[in-house]
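Have a look at the structure that comes next, please.
All protein chains of the complex are present and in place, except for one that has been dropped.
Chains here go by letter, A and B, matching the order in which they are written, and residues are numbered from 1 within each.
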Amino acid sequence: MGTYRKERIVHTKEEGSIVDLTQWVEDCISSSGIGQGLVCVMARHTTAAVTIMENEPGLQGDTRRALERTFPKDAAYAHNASEGDGNGHAHIRSTVLGQSVTISFDKGRSDLGTWQSVVLIELDNHGRDRTVILQLTGE
Amino acid sequence: MGTYRKERIVHTKEEGSIVDLTQWVEDCISSSGIGQGLVCVMARHTTAAVTIMENEPGLQGDTRRALERTFPKDAAYAHNASEGDGNGHAHIRSTVLGQSVTISFDKGRSDLGTWQSVVLIELDNHGRDRTVILQLTGE
Partner (left out) sequence: MGTYRKERIVHTKEEGSIVDLTQWVEDCISSSGIGQGLVCVMARHTTAAVTIMENEPGLQGDTRRALERTFPKDAAYAHNASEGDGNGHAHIRSTVLGQSVTISFDKGRSDLGTWQSVVLIELDNHGRDRTVILQLTGE
């Protein structure tokens, strides 16, 4: 039985950037020497999301458009009035999408299906450096 | 300390089908011989969701209607234009609802409350066979 963890800085280019973490997750599972268990991937931020999607260009745009339709950037946000950083929409989107995701793994590979990718989505109104933590427990 | 896992194929009848996994989750916890820990249930798919709800007929319909109001099937999806399978809406809904859920258990039972059920929701535009993985860690 054991645990294993890694930290990684992810640079995002701009609002809506989607960074694929899948290969990194697989590499960490493989490197851990732990055969079977759970792996949690989380961003240490309230204006980014860590989630699972089919990561192809069409859906990247569809996701950005669905977020804008549902939680518009130019709605009235009290956070913007008090903080002045114009990212109220990013906070709401981040809470809805989630800032961490937990999946299982076995025999040194994640249980992600063929089309599932673990991604970080930049929701803030500019690119940033994001800290991502990966933590495994299992045996 | 230990781990335990099960795989299951879930057949969904049609778009919007909701399959209750709660009794299966309880049976797995009980069979595992692990007293206390975490259990993750995930679908290996990007057009289905695994989530928690009160699973009664009224809310099943309410959930389908809320998803249609919020992420309409007939919006313009780039994924549909490039892939031609007409399920762009299903991908967005799946990412928002989540494809895995993690809960705790103790003394051989989950911590789910009286009204909480773990369910798989078919979001694609037709019934399919879905692979679900359950993974426990604990002691």
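Operating definition for what follows: contacts are C-beta pairs under 8 Å (C-beta built on N, C-alpha and C of every residue); 3 or more make two chains touch, one makes a residue touch a chain.
Predicted model only: the values in this text are computed from it and were never measured.
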- Query: So which of A:M53, A:I92 or A:L112 would be touching the chain we can't see?
  - Reply: A:I92
- In terms of residues, what is the contact footprint of the unshown chain on chain B? 1, 36-38, 51-54, 56-59, 61-63, 66, 69-70, 96-98, 101-106, 111-116, 137-139
- Message: If the hidden chain were put back, which residues of chain A would touch it?
- Response: 1-3, 5, 38, 40, 42-46, 70-71, 75, 77-83, 88, 91-92, 94-96, 98-100, 102, 131, 133-135, 137
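What we mean here is this: only the chains that are shown with their structure count from here on.
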- Angle, in degrees to the nearest 5, of the Cα rotation that carries chain A onto chain B: 120
